[in-house]
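The complex appears here minus one protein chain, its other protein chains still in place.
What follows is chain A.
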Amino acid sequence: MKKNWWKVLAVLIMTYVVLKGLLGTVPRQPILNESIRNVYFHVPLWFAMITLLLTAAVYSVRYLRSGRPDDDLVAVEFTNTSILYGLLGCATGSLWANFTWGEPWPNDPKLNSVAVGMLMYMAYLILRGSFDDEQRRARISAIYNIFAFAVFVPLIFVLPRLTDSLHPGNGGNPAFGKYDMDNAMRMVFYPAIIGFTLLGIWITELRVRLGRVKAALDD
């Protein structure tokens, strides 16, 4: 129980976020209307995804320094979970964009950057598939993972801010929190970030344990 408190916390936070996010009162804004609730789901998914990718990159660095196969396993599972979160983030985002911007995939730099980022990480999975030797696979995919993260950061954070974007906080738009969110919403939004991150760690942990069992069985 001592080690599992954060799982309980994740369940509690996510229950709170889902209930409060769907039932709680929200400020009524023009155009956004009720779809402002998506801020509890869409935005935290991306925040959590970036945290998970950062963790994956850190584990890749650790693998290169120590050479333990376990670090590689953790890195790849964190990347897998991030890709899942990225797909969910795209899905919730296009739902939202459909109602507020008029089409599910508007030609927006942030969307396109993210799509490219996802391609990069899918290429990572294909790269892993093309090696037979396990050590070699681990080493080279760790190198690519770090490289990909170094490209991913300017892609997501710098480029969309240089051009005109529909997203809040980009291209001279005010950030979302400035005008649209009230304090009641923040009480749900900030826990949602923590909740989604914890949930991602949990999913990853299960997959890592499965991978460890498989590795032990192979030996």
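Please note the rule applied: a residue touches a chain if its C-beta (ideal position, glycine included) is under 8 Å from a C-beta of that chain, and two chains touch if they have at least 3 such contacts; residues count from 1.
Basically, contacts and distances are computed from a predicted model.
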Per UniProt record, name of the chain withheld from view ["Putative outer membrane starch-binding protein", "Heme exporter protein CcmB", "Multiple sugar transport system permease protein" or "5-oxoprolinase subunit PxpB"]: "Heme exporter protein CcmB"
Contact residue for the chain not shown (choose from A:Leu111, A:Ala148, A:Met185 or A:Ile201): A:Ala148
Footprint left on chain A by the chain that the document does not show: 64, 113, 116-117, 119-120, 123, 126-127, 130-132, 135-136, 139-140, 142-144, 146-148, 150-151, 154-155, 158-159, 162
